[in-house]
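Every protein chain except one is present and positioned as in the full complex.
So, chain A:
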Amino acid sequence: MEHIGILEGREKQVFEKKIGAELSDIACETSSLSGSVSQRACVFCGSRVVLYPVADAIHIVHGPIGCAAYTWDIRGAVSSGPELHRLSFSTDLQEMDVIYGGEKKLYLSLIELIEQYKPKAAFIYSTCIVGLIGDDIDAVCKKVAAETGIPVLPVHSEGFKGTKKDGYKAACFALMKLIGTGSTEGISKLSINILGEFNLAGEAWIIRKYYERMGIEVVSTLTGDGRIDAVKRAHGASLNVVQCSGSMTSLAKDMEEKYGIPYIRVSYFGIEDMSKSLYDVALHFPDHPEIMEAAKQVVSEEVKKLYPELQKFKKALTGKKAAIYVGGAFKTFSLIKALRSIGMSVVLAGSQTGNKDDYKRLKEMCDEGTVIVDDSNPVELSKFILEKEADLLIGGVKERPIAFKLGIGFCDHNHERKIPLAGFVGMYNFALEVYQSVMSPVWQFAPRKGGNR
C-alpha cells in the first residue's frame, strides 16, 4: 500500500501515544491549513448550529443563497411547538446588491417575514460577503426592532472572520442580549439552565425529565426546543449546566460574570458521565440532601434497566476497535468511556475544536498506541483507520462515506442524528447502533476482509 504521510505543517496536530513518547502539547486552536480538506466549517456554521434550535424565532441569512440553502432543515433539533427554525430564509443577494449594498433588501425582508410569521424574535446572520460590502446590519436590526417591537438580533458570523468557535461566540453574544430581559418571578431556587443541549432527536426532553425527577426546575435549555421567552428569563436559574462545552462555555462565563450564576461542565453520553452529570448538579445544592437521594434513585433505576440490556452488545463487541472523530473534545472523552463499557477500545481519537487541556486529558485517558488528532482530514483519518484496523468510526455525515468505503461500521454522533444518544436510554441506542453496524455481515464483502472471494 502506498505510504500516506502527514501534511507538512500538521505534524504537531497528530500524536501517537507510545511508551517513552514525549508528552508535548498537541498544536490546536489554530485555523485550518490552506489546501487541507478540513472537516471543519466556518464562523457562520458555528453561529448557525448554536442558534438553530430556537423554534419561535426566524433565522435569516444575509448573503447569497448558498449558506441558507445548505443549512435548511439539516439538524435533528426538534421542537415541541412552533417550527420556524425548520424554514430557510435568505436575502439571496445578487450582483447588484453586492455593488449597491444589501441593507434595503435586508430591511424589507425582515419587515415582510415578521409580518408573515409573527416570530418572537429574529436572528440575522451576516455571511462573508456582508463583511466586505459594509452593510450596517446593527442599524437595520435596531430600526426593525423599533418598528416591530420584537428583538432583532445581529449575529456577526462572516465566514472568514475566525473559526467555528468564533461563530459560537457570536451566537452566545446574541443570546446574552436576550438573557436578563424577562421576568424571573416564580423560578425555584433549585433550578438550572442546560447550555449546549440542542434537543437532537428529543435528547433535551430526556435529560430534562431526569432533573425534574430530582426536584430540579429546568428554566431554559439553550438552545434545544428553544423559546425566546425562556431564554429571556435564563438569568433566574441558580446553576448553569454546560453540555456542549465547545459552543457554550463563553455564554456560561458571561452569565457568571453578569449574573453570578456558577457553571459546571457535564456530558450526557455514556452511563458514567450521564450519572455524574446528575450527581454534580445535586452536589451544587448541599442543603438539600433529598436531591442527591433522588439523583441516586434515578441512576439506580435507569442503570438497573439498562445494564442487562447492554450485556448482549458487550459480548458481541468485546475486542473491537473504534476510531472517534467528532466536533468537540468533551464528547470524545465520554465516547471513550462509553465504548469501553461495551468492551471496545479506541485506536484513534480526535476533534475539530479541542483545546490544549482537552488534548492533555485525552492523552491521559487513551491506551498505548492510540493516535490523537486535531482538525484532521479524510486522508489522515483513512490512513489511521486502516493502519490501526478499526472496526468502527464515530463521526458526522462527512466522515460516514470514509467508513463505508473502507468497509467498517459507522455511528453518526453529529448534529444530524435522528436517534437520541444522550441519557441512559441514549446509551442503549448508541450500543445498539454500534452493534448493528459493526456486526453486520455485509463487511465480509469488503476488500479489506478479502472480499469473500
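Heads up, the rule we're going with is that a residue touches a chain if its C-beta (ideal position, glycine included) is under 8 Å from a C-beta of that chain, and two chains touch if they have at least 3 such contacts; residues count from 1.
Basically, contacts and distances are computed from a predicted model.
Visitor: Choose one: "Biopolymer transport protein ExbD", "ABC transporter permease subunit", "Nitrogenase" or "Acetolactate synthase". The correct choice is the protein name in UniProt for the chain not shown.
Guide: "Nitrogenase"
Visitor: Which listed residue, A:P53, A:G76 or A:G131, touches the chain dropped from view?
Guide: The one listed residue touching the chain not shown is A:G131.
Visitor: What chain A residues would touch the chain not displayed?
Guide: Missing-chain contacts on chain A: residues 1-2, 4, 7-9, 31-45, 60, 63-73, 86-95, 97-98, 105, 108-109, 112-113, 115-116, 127-129, 131-133, 159-162, 377-379, 382-383, 386, 397-398, 400-402, 404-407, 445-448, 451.
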